[in-house]
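Missing here is one protein chain; the remaining ones are kept as they sit in the complex.
What follows is subunit A.
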């Protein structure tokens, strides 16, 4: 019925062609086609992201154990969060990781990117080699390998013994797990490295030539040319890596066997959230935690953008 209707209407249109109406029609058809092509993603977004996020926002204010209907408790979950020593512990672990891991990883990425930028031959090859850990780094198998390397009598322990330190395995030592995680993150510097490399290639060679004429050394060149010229890329990487560091889950889950141990030293925020939700079945509490994380990451992003005008320079910008 709708089909025949449309056929007669379009038929009518072709009989009396009015160019602006036709254009509008065509634009309308294009819009519809656009939405049609968008539909699979849009449906997925609404059903799998937006809807559940709204549901979890509601659950954050309820007591919900998956078995019985959610019970509205207002802000109680958030009050309990403030009094929960494990929540404080998980926030501490995550913040330390973000504060230490992110800069270390970015420095490593920038250093390697600069080395590669100077390489005359085989750049593609080295770039791939250095990027490889990032491709496999997030996988479950790497966390298992990492654990095997840093365990008692593992390869790291043995090298340490040969060098004269008998520190034992890092995995069982609460004060050594954080360095282990920072190393694991740093090792996966591939993504920021590639972005840095692209940024370095954008810096005009004339700037360096001019500064050489003026007698600037490599250090001066780095701080006066490379760093300012690279600051938009640096900003992008810093933002992305900071957000990433708040989302560590898989490696912590595997290395600690899902407990956040030893002694809570790998109790990353998302791992604790998972434990509350899926081990203790306190979905309301876990939802509250998720929203606290969303707000914190959102605020951090806002702060980054607000402060960026003081240190990020876009070329062509009037100074």
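Methods note: contacts are C-beta pairs under 8 Å (C-beta built on N, C-alpha and C of every residue); 3 or more make two chains touch, one makes a residue touch a chain; residues count from 1.
The criterion applied here is as follows: contacts and distances are computed from a predicted model.
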Its UniProt record identifies the chain omitted here, from "Long-chain fatty acid--CoA ligase", "Transglutaminase domain-containing protein", "Extracellular solute-binding protein" or "PTS fructose transporter subunit IIC", as "Extracellular solute-binding protein"
Missing-chain contact among A:103, A:133, A:179 or A:258 belongs to A:258
Contact with the hidden chain (one of A:156, A:200, A:290 or A:312)
A:290
Contacts of subunit A with the missing chain: which residues?
48-49, 51-53, 55-56, 59, 64, 66-69, 80, 85, 151-152, 168-169, 171-174, 243, 246-250, 257-264, 270, 273-274, 277-283, 286-287, 290, 293-294, 297
